[in-house]
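Sharing a structure here in structure tokens format.
Every protein chain except one is present and positioned as in the full complex.
Naming follows writing order (A, B, C, D, E, F and G), and every chain is counted from residue 1.
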Amino acid sequence: MQSEVMFAGFGGQGILLSAKILAHAAMEEGREVAWVPSYGPEMRGGTAYCTVVVSDRLIGSPIIRNPMHLVAMNRPSLEKFAAQVKPGGVILVNSSLIDINSGRSDVDELRVPVNDIAVKLGSVRSANIVALAAFVARSKIVAIDTLRACVETEFSKKKKLIPLNMAAVEEGCKAAA
Amino acid sequence: MQSEVMFAGFGGQGILLSAKILAHAAMEEGREVAWVPSYGPEMRGGTAYCTVVVSDRLIGSPIIRNPMHLVAMNRPSLEKFAAQVKPGGVILVNSSLIDINSGRSDVDELRVPVNDIAVKLGSVRSANIVALAAFVARSKIVAIDTLRACVETEFSKKKKLIPLNMAAVEEGCKAAA
Amino acid sequence: MSKVLMKGNEAIGEAAIRAGCLNYFAYPITPQSEVAEYLSRRLPEMGGVFLQGESEVAVSYMIFGAAAAGERVFTTSSSPGISLMSEAISYMVGAQCPAVLVNIMRGGPGLGGILPSQADYLQATKGIGHGDCRLLVLAPAGVQEAVEMVMMAFPLAEKYRNPVMILGDGLIGQMMEPVEFPDHLKTAPSNKNDWAVNGMETRKSDRRNLIRSLYLDPEELNEHNLILKAKYDRMKKEEVRFEVYNTDGDYGVLIVSYGTMSRVCRTAIDQLKERGIEVGMIRPQTVFPFPETAVEEAAAKKSCRVVASIEMSMGQMVEDVERAVKGKRPVQWYGKCGGDVPTPEEVMTFVTSLAA
Amino acid sequence: MSKVLMKGNEAIGEAAIRAGCLNYFAYPITPQSEVAEYLSRRLPEMGGVFLQGESEVAVSYMIFGAAAAGERVFTTSSSPGISLMSEAISYMVGAQCPAVLVNIMRGGPGLGGILPSQADYLQATKGIGHGDCRLLVLAPAGVQEAVEMVMMAFPLAEKYRNPVMILGDGLIGQMMEPVEFPDHLKTAPSNKNDWAVNGMETRKSDRRNLIRSLYLDPEELNEHNLILKAKYDRMKKEEVRFEVYNTDGDYGVLIVSYGTMSRVCRTAIDQLKERGIEVGMIRPQTVFPFPETAVEEAAAKKSCRVVASIEMSMGQMVEDVERAVKGKRPVQWYGKCGGDVPTPEEVMTFVTSLAA
Amino acid sequence: MTYIHVIDKDRCKGCGLCVTVCPKNVLEISDQVNTKGYFPALRARPEDCIYCAMCCTMCPDVAITISEEAEAPTGSK
Amino acid sequence: MTYIHVIDKDRCKGCGLCVTVCPKNVLEISDQVNTKGYFPALRARPEDCIYCAMCCTMCPDVAITISEEAEAPTGSK
Amino acid sequence: MGKTFQKPLALSDQVTHYCPGCTHGVIHRLVAEVIDELGIQRRTVGIAPVGCAVLMYNYFTFDFLEAAHGRAPAQATGMKRVRPDLVVFTYQGDGDLASIGMGEIVHAANRGEKITVIFVNNAVYGMTGGQMAPTTMPNQRTTTSPFGRRVEEVGMPIKMAELLAALQTPAYIARQTVIKPKFINKAKKSIKKAFEYQLAGQCFSFVEVVSTCPTNWGLTPVEAVRWAEETMLPYYQLGEFKTPE
Partner (left out) sequence: MGKTFQKPLALSDQVTHYCPGCTHGVIHRLVAEVIDELGIQRRTVGIAPVGCAVLMYNYFTFDFLEAAHGRAPAQATGMKRVRPDLVVFTYQGDGDLASIGMGEIVHAANRGEKITVIFVNNAVYGMTGGQMAPTTMPNQRTTTSPFGRRVEEVGMPIKMAELLAALQTPAYIARQTVIKPKFINKAKKSIKKAFEYQLAGQCFSFVEVVSTCPTNWGLTPVEAVRWAEETMLPYYQLGEFKTPE
């Protein structure tokens, strides 16, 4: 069984980090993983995206045109990638910045105002973790406890950020419920 | 019919020039020619040599291990190359500087004190032409008149050297007679 | 030691350290600059040498100088940077100095692009420098294998006293995968005192060493080249490495593919199997020496009707495949070169067109 | 015009002038420095441009700059110098700028030696630069042919908007042979206004031109590479040049050899004929594109038992011969690499050993 | 004579350099994001503008222009 | 104390630089060619030599040496 | 006392890909204004570097050649020598010109090539993600000098203008900056002079421009301007270092 998650958004939205935490969590659960960033021209400004592949067996192609799931942090990325998601997948929409919807009836569209939640938590910079947690809670791609552990290790070098991001995880889960 | 002439001597002895004049003469007589210098480490100091290949048909290998003839301007070159000359060939020995002989009974060894003759003519620098003329006169590889013409064109840019070198041609021929 | 999630470029840097190489000289270029960024922190901590050279030309000669002193040393670059190292690589081969060079390939020619490519195959395996000059070239298909190959590369370079190249594509450098690092290499560069210019005092010897690639005497230079040729021939005997996939049963098509491209092919092969189309694959792990016999034999299998060289280039490895197959089967090429890694779907379309 | 006796290097310089190329940039290196010495006198007389660059790297980019302006330009160098031009050559191919490069090969690898060699064959034909980058490569076997090929090279470079290389060995540069110069080329670089950055005023146009090799978008870069590939494929169709020798009758051995080496082989073939041993030869005049079909067919001849690639290298062209022969006949290599040109006798010994 | 000072809000990247160099403190960064996701500069106090073009000179993106009013005066100042 | 001044005539390339720098004009170029085909320097007026080693200092080929006389005086001066 | 201000014709309409507040944009505009004023747009060829300005040809309306990293002066030499009637200029960053391109710039300057070089000194490699440049300030942190530039290990920042001025061949060599309007006007004067010297066929001309890289300095554009003024300007002094007699 293999599934793929595409994270997409503006440069500064922490796309690569949330993708990395998910990949790490899946690895901790003993799965094969690959974290594949989009690098290149679009880096400066524009939309960045990153794909995480999670599988039970050795991963073949790390290049995914049709991911199982999508986490869309801004409108351009929803517009660009919504159509590519496989039927039955989860599309998380950051409704704080996206006023349209995926236009897909064959997927599980989860709308979460992640920026607003993050701002409430004290900093918009935790939006990516809110989104990640919400997505994980809905997709069950990894266990929430594993996610918590990985968020904690991720910020272990910046201890004072841990409370904020742990709170983000909880709020994310709630939002997905 | 193809024949090859190797010119050999010290750096400053004008080896390359006399070889070039012979090649030119043969070309004027409508033959195929190749002038093949030794370039490389031995240039600085040491012995220099140069091979002229003259043929009625397209010249194949320009690399000659066993030339038909040899013009040896100093002792090291006679020692080095005498043995390689084909039977029946001409070996011109510059007896002004070489006190040994070729040790070959199957070749036509022509001993000419080319330096002494050149000095008498007014400059040791014409020794190479004396040797060339003597060799040509004996080997008949080209006509003396063709040689005269080519020596003249060779020095056409340094007109005042022409008399000296034309004299060298004559003396060379005499010495070969 | 347990698994860590690491970016290919950083893993390559860490692998070199575990291979006992604490000397790194490089010049920044996408998509491999993270190696330098990683080592600029790690090496000073470890008392190693990190230096950003002023150019790839200079870097290639810094490597040469360090290698000549008998120390383990490596550099990393990407396509245009490797071209600039061409002269130095030929010198190192001629002077028989071991060193490890990593090429994280990007699209070319010229400035090209910064996305993954495999278009330096012919340069790496045949034309890396002037003169009869060959490198042993290892081609990883993932982060874990990149780590293992880097750690293999140093002893191999020392075994042959010849530079070894790791030929990876941009994706290998940029993606993160779980890696398990082997233990630190115990071996130090062996018998370097026989040849290295590390000072007579270091060697406790009165014999001075000399490292050169100049042989003015043609006989001597020919002898020297025969010695080098003997090393290349030995590599062909002893170092050929490859992996086979789905070749046990019968297959109508044989794919030859390496690096990231081979992973896409593996996925394609799995999906074709589901559709009842059997395709085998040989994945060269060494591209020089190339697994000629393996490819020839696999192609000769009765069921096999056609051989396909699938690469992120306009057709380079296909020349080696053709040589290996010796006309026993038709050889086809499929590829793309610009940064887009072909998808399993694209590969399947091509392969089915052949199978048809 | 009548024959003149001229050194290969000087004849190459003169030929460029007659091809309408009055722009020359170079850096000294044995065995081709006479080209620069000759042109440093001739070009100023003719109002042309002679400039000794500070390095081969700089020279290769001076050529690029001049070519980008749409002017005919060329350079000459020898093996190590060519390696340093590797990056620029890839750039010129990518930017589709025509130029002529002459490589008067010397022994390698590294500093090697200064005597004749053919050990840059694989570099010139397959690995000259990073990315999918090919040159049209002409290999003269004498001074007259060098002249003709230089004069051919400029129009070819312009036809394909791709650099063309003359691949000669040290002997071609150093020896004197009679040459008859063809008339001056009438053709000027055609339709250069479509692409050259020679100023809008020059073109009397309001469209600005842009020369680049960067294509950040992968699709675009792939498109670009397909255009380049189409040019290489066209070269393979239209530009293959070769000469056959003694192939009319039956022969037991087929020699493939080029440049100076092929002349030695010709002498060997003549002498073997006298001994009643028939040997045929194919002499590639273009080594890229390589005369594959011709070699395949000549090898397939019933009488032919074995094919020999004879070269002044440790076995390079033999790879192309093997590809061409497709296993139809065994392929053997004979060569030497150090500066000593093998003699007809040595070739005969080898060939008879095969014939036996 | 009068001038027309225009900030092309979609060229503007909101770097704020113009704001710092304006001698009359005319400019401010808007809180309305533009199509590129930047918060552009705007003329908060146009009436103070002396059309010295300091902002134009400083702007790395040629997002500010000043032209002379045409015969028939038109809107924006 | 006395010194021994030796010109190794087969190392000498006859460049003549030593001749020009000798303050006492001791040296000259010989008319006897050496094994390498050069005309080496020789001590024409050894009695004038003050062993200043100027020639040694100048010689590009280390063809001239000066050593101290050993206990039992030996030949060449 | 008002002024009008319009985009120069030599600049295209395209919005640049530069980061907000990056002063590459100001330097582009100055070059374009000078080319407009001299009316040479139709006979000018620009040579774009490999660096953040690699795409600069999209922002100008005349002929452009894309260089290889560091080699623009050699390409300009080849072009100008075969077409002396063209106006040829290079635009190069500090990694490009002062690191990999050192040999080419020193020799082009020393040969007195009749070209114009605009040298953008932002103390860092921008394009590739903020690595150390030869012009990086002492103790400045970059992605390859994470502990700050250690001068005892890698030496002092290179002052290119002063270095080239030390050559014997006549040339025009100046250093300016564009971090504030008052400097910008001076910078424009120098750039104009530089092109005028080329038009007069008089000498090699070189203008170093101290510029900002907010992104890789990790500063806001406004902070970046302050950092450049307080840290760079005291070391990289402005002015003309050489004018041809």
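The criterion applied here is as follows: contacts are C-beta pairs under 8 Å (C-beta built on N, C-alpha and C of every residue); 3 or more make two chains touch, one makes a residue touch a chain.
None of these values were measured; they are calculated from a predicted model.
Student: Looking at the whole complex, which of C:Y61, C:Y245, C:Y334 or C:F350 touches the chain that is not displayed?
Tutor: Going through C:Y61, C:Y245, C:Y334 or C:F350 one by one, C:Y61 is the residue touching the chain not shown.
Student: Which one, G:R43, G:H107 or G:K193, makes contact with the chain that was left out?
Tutor: Spelled out, the listed residue whose C-beta touches the missing chain is G:H107.
Student: Which of C:I29, C:V73, C:I128 or C:L171 sits in contact with the chain that's absent?
Tutor: Missing-chain contact among the listed residues: C:V73.
Student: Considering the whole complex, which of D:R41, D:H184, D:R207 or D:R234 touches the chain not shown?
Tutor: Candidates D:R41, D:H184, D:R207 or D:R234; residue touching the omitted chain: D:R41.
Student: Spell out, residue by residue, where the missing chain touches subunit C.
Tutor: Within subunit C, the residues touching the omitted chain are 23, 25, 49, 51, 53-55, 57-69, 71, 73, 87-88, 91, 95, 197-202, 208-214.
Student: Which positions on subunit F touch the chain that was left off?
Tutor: For subunit F, the residues touching the absent chain are 1, 3, 10-11, 13-17, 20-21, 36, 38, 50-54, 56-62, 64-68.
Student: Since one chain has been left out of the picture, which residues of subunit D touch it in the full complex?
Tutor: Subunit D touches the missing chain through residues 27-30, 33, 36-37, 40-41, 44, 51-52, 54-56, 80, 110-111.
Note that in this section only the chains that are shown with their structure count from here on.
Student: Can you tell me which chain lies farthest from subunit C, using the average of the Cα atoms as each chain's centre?
Tutor: F
Student: Which whole number of Å gives the spacing of the CA centres of subunit A and subunit F?
Tutor: Computed from C-alpha means, the inter-chain centre distance equals 88 Å.
Student: Subunit F to subunit G: how many Å between their CA centres?
Tutor: From the centre of subunit F to the centre of subunit G is 61 Å.
Student: Any idea how many Å lie between the Cα centroids of subunit B and subunit F?
Tutor: Centres of subunit B and subunit F (C-alpha means) sit 39 Å apart.
Student: Going through subunit C residue by residue, note those that touch at least 2 other chains and give them in order.
Tutor: Residues 30, 80, 110-111, 113-115, 216-217, 339 of subunit C touch two or more partner chains.
Student: Pull out every residue in subunit B that's touching 2 or more other chains.
Tutor: In subunit B, residues 40-41 touch at least two other chains, as defined above.
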